[in-house]
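The complex appears here minus one protein chain, its other protein chains still in place.
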Amino acid sequence: MDFSSDTSAAAHPAVITAIEAANEGSAPSYGADHWSRRARELLGEVFETEVAVWLVASGTAANALGLSLLCPSTDAVLCHRDAHIEKDERGAVPFYSGGGQLALVDGDHGSISAETLSARLDQNRREFVHETPVSAVSISNLTEAGTAYTAEQISGLSAIARSADVPLHLDGARFANAVASTGETAAGLSWRAGVDVMSFGGTKNGAVGCEAVILFGDLRERQAELEIRAKRAGLMPPKMRFIAAQMCALLEGGLWLDLARRANGAAVRLAEILQAGGGELVHPVDGNEVFARLPEELVAALTNAGGRFYPWADGSYRFVCAWSTRDEELDAVAAIVGAE
Amino acid sequence: MDFSSDTSAAAHPAVITAIEAANEGSAPSYGADHWSRRARELLGEVFETEVAVWLVASGTAANALGLSLLCPSTDAVLCHRDAHIEKDERGAVPFYSGGGQLALVDGDHGSISAETLSARLDQNRREFVHETPVSAVSISNLTEAGTAYTAEQISGLSAIARSADVPLHLDGARFANAVASTGETAAGLSWRAGVDVMSFGGTKNGAVGCEAVILFGDLRERQAELEIRAKRAGLMPPKMRFIAAQMCALLEGGLWLDLARRANGAAVRLAEILQAGGGELVHPVDGNEVFARLPEELVAALTNAGGRFYPWADGSYRFVCAWSTRDEELDAVAAIVGAE
Amino acid sequence: MDFSSDTSAAAHPAVITAIEAANEGSAPSYGADHWSRRARELLGEVFETEVAVWLVASGTAANALGLSLLCPSTDAVLCHRDAHIEKDERGAVPFYSGGGQLALVDGDHGSISAETLSARLDQNRREFVHETPVSAVSISNLTEAGTAYTAEQISGLSAIARSADVPLHLDGARFANAVASTGETAAGLSWRAGVDVMSFGGTKNGAVGCEAVILFGDLRERQAELEIRAKRAGLMPPKMRFIAAQMCALLEGGLWLDLARRANGAAVRLAEILQAGGGELVHPVDGNEVFARLPEELVAALTNAGGRFYPWADGSYRFVCAWSTRDEELDAVAAIVGAE
Partner (left out) sequence: MDFSSDTSAAAHPAVITAIEAANEGSAPSYGADHWSRRARELLGEVFETEVAVWLVASGTAANALGLSLLCPSTDAVLCHRDAHIEKDERGAVPFYSGGGQLALVDGDHGSISAETLSARLDQNRREFVHETPVSAVSISNLTEAGTAYTAEQISGLSAIARSADVPLHLDGARFANAVASTGETAAGLSWRAGVDVMSFGGTKNGAVGCEAVILFGDLRERQAELEIRAKRAGLMPPKMRFIAAQMCALLEGGLWLDLARRANGAAVRLAEILQAGGGELVHPVDGNEVFARLPEELVAALTNAGGRFYPWADGSYRFVCAWSTRDEELDAVAAIVGAE
């Protein structure tokens, strides 16, 4: 009953197998290997467009690296107050951008509404030298509340951003779960909806450590700068093949979507069980996370049974399912709920 | 006949096995797992002292992270003109230190002499606000010329640095080769010789991607800052167990030294073969690298036979042996030399 | 009728005279001159304690320089949402601190309440590597709403900050007006109330361009670092005597307080006049600024008569009086109000 995080889950066996298979003799360093090439091809297929890509091993690195292309050191990135880049990445955006700041906005269920974005960007005076203007917008999908933006919602936000001449970044650490949840395609939830740069996460979805920074459209011309910034940050380890092989394993045959569906399905069932036990959902369960207020006795019973999950700042509890969440774990929760 | 680099070599099978073994169920994230704990223990045993440690996947990250603890944003790191941090890390030290600079010195065979260090630090005026003072010294062992500093030489350098109140950093990307070559212990070539912070490399010695930033002595108190800086740089991927498992595999049973000895032995034999073919060594072969001037015909013959090695800026050629260099590869070179 | 800003006011003649007087022959550069020494002495007298000081020509420089001593590149400065460092200094704090961020809080009339500070610092988890902790608190006195903190209020805030091990910075661009308004001493409103570092403003109070970064208590030991940071930022122009002479002119004989009283007095009268004309004060008038909601006709009448003042984001208007505001200007406003 470990619902602490999808980051504590094991890697999928296919990923381990791919690492093992990539260990065949010597191979060019720094991304010139054929696994890296294959990963780029597969990403192009999945996203139905040519993409510029750099692979890294952590989501913080992916977000900060991608945003450093968009946000000059004198400007700011607009994001939700609960965004991972604000709450969990210890100033990585200021670091990678050389002083760029985060401009925080509120929003229900972890998402930024069109009204909020519009109102905030209306105040943006890029020609006014004294104030720090917003020069990029970053959204997360899944959001940090476990909800999913639809393609339509993202299109709405990107249109607003575009009219303010501000590009759109997507933190897709749980993008697979959002795709699985919305039924959209990867393209539909990203560049077709106006996303310019994204982090495409693998680590929470069965990888050992693998995230892709993806540049779409005109931004693809900045591949060289992306690599320079990666190199300077120590994000160009020599044996890139072992990161690339993970991405290949996830993308080949659609494993990434299968795993996300599995995690999402577990979360849906878990939500039902917790509600049956008197729990009250704080946010819609669009992906693999459940945020719920729980009766005290239930919390105690779950904890006593070895259940792992985090209390959240708003008084609720967060449960995260992963590709590896087992039916037995859900059955165990159900048994406790039933036994109360 | 791939002598292009030890970074293009495969990982040792034991490392892959360790990654596979670490993939057992869920485990705490961000270094709180037991593989990380075990890696710290093993490093403590190998270095015969308690150490503070952070594991990363690239040597550039290890060097820049470690040096960022020593060099304020207003100061400089003294290093050899050919040091990896200067020639191959694309400004990672300025980036991680927030503007720290590199102060370059010359020296034969990639090493800094006591005289040079002493003369340069005599000019150091830390109280003089206009100039950028040196606030850390960084040496590489193996050096970038493939030579090894002895413990005595390092002790000499550290004494000079200490008397100028400047700490000593060691880039040990090929530290294993230096230990194997000099017959010193890991402790003898590091903290006992006055090293304060080091990068202990695994990647070039059979790992997939694994380097340790190690703090010795009083600097161990700065473990928290080390982790904060790692986090901010995206160098704290959630599933740290897969990096730690690699380090464990290398250290358990002394595999790291066996692999380094193997690579060093191959280099010694390769040097003899090349000399037999008219090659002239540019630097002593203390580790797993051979720098040699070669007859043009030999270069052509090796290249035609599929041999891979790099021309170097001084007109010589660099050959790197790895743990995985096979006798057949050396035999093939010998055959070409004999056949000329 | 220029109420646009105290920054557009002329310098006081005594300041110009002092500049002229300082132009006598050659003098040591970079702050080693005797005007600089005298300025430090006078600051020590005014603040009734030994202080460490660096003089700069802009308030943004003073704030960012002072805060860069308190806020590591990985941490944040807590300040009011309307603080000058947030709204008007274009990311100077992130720049000078190498990536430090601003953590914003709300508060009535531009000030931070003890409750707000306490609640926010209770959330501060400095040992939690993932989040950006607050490592300094910055308040402005006068606040950006033209109100003054009392010594008691500041003592309350500093006690809260201290108990969270967080130092207190004071943006005193209009500190003279706060001293004049509260009747406290300079010491009483600063270090005696627990302020660790402050910007002491002269520019808005009759100088050409002169602000002091002042370090109190233990922080005085960091004078050398302060100067190094100033030097690196180009804030150590050679002929420092001309900045120092301005500070001397303001402090000798208490001119700084006379000028602040004059400006405050003008604001009090202006507030009365505007209220008589149907204006409604938005904030208490503790210093030299008046924020008022005004009848549309009054706005039009003042504007038509050449009056200069800024519309504010909340729908009110800001009027700033300076040492140089003339009775005739106030009479002219009164005449318009009476004539409506």
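Worth pointing out:
Per-chain residue numbering starts at 1, and chain names A, B and C are given in the order in which the chains are listed.
Rule of thumb we're sticking to: a contact is a pair of C-beta atoms (placed from the backbone, for glycine too) under 8 Å apart; a residue touches a chain by one contact, two chains touch by 3 or more.
Fair warning: this is a prediction, and the values are worked out from it, not measured in the lab.
Partner chains of the missing chain, restricted to those shown and counted over the full complex, are A, B, C. Of the candidate positions C:Gly91, C:Gly110 or C:Pro133, contact with the hidden chain is made by C:Gly91. Only one residue in the set C:Ala10, C:Ala300 or C:Ala335 touches the chain that does not appear here, and it is C:Ala10.
Considering the full assembly, B:Gly91 is the residue among B:Gly44, B:Gly91, B:Gly107 or B:Pro295 that touches the omitted chain. Of the candidate positions C:His109, C:Arg126, C:Lys231 or C:Arg293, contact with the unshown chain belongs to C:Lys231. Listed by residue number, the positions of subunit C touching the unshown chain are 2, 4-5, 7-11, 13, 16, 19-20, 23-29, 56-62, 64-65, 89-92, 95, 203-204, 208-209, 228, 231-239, 242-243, 322, 324. Within subunit B, the residues in touch with the undisplayed chain are 73-76, 87-91, 94-95, 98-102, 104, 129-132. Taking the whole complex into account, subunit A touches the unshown chain at residues 30, 73-74, 98-99, 127, 129-130, 224, 227-229, 231-232, 236.
One rule holds for everything that comes next: only the chains that are shown with their structure count from here on.
Between the Cα centres of subunit B and subunit C there is a gap of 51 Å. Subunit A and subunit B have centres, each the mean of its CA atoms, that are 34 Å apart. For the pair subunit A and subunit C, the distance between mean C-alpha positions equals 42 Å. The residues of subunit B that reach two or more other chains are 228, 231-232, 236, listed in rising order.
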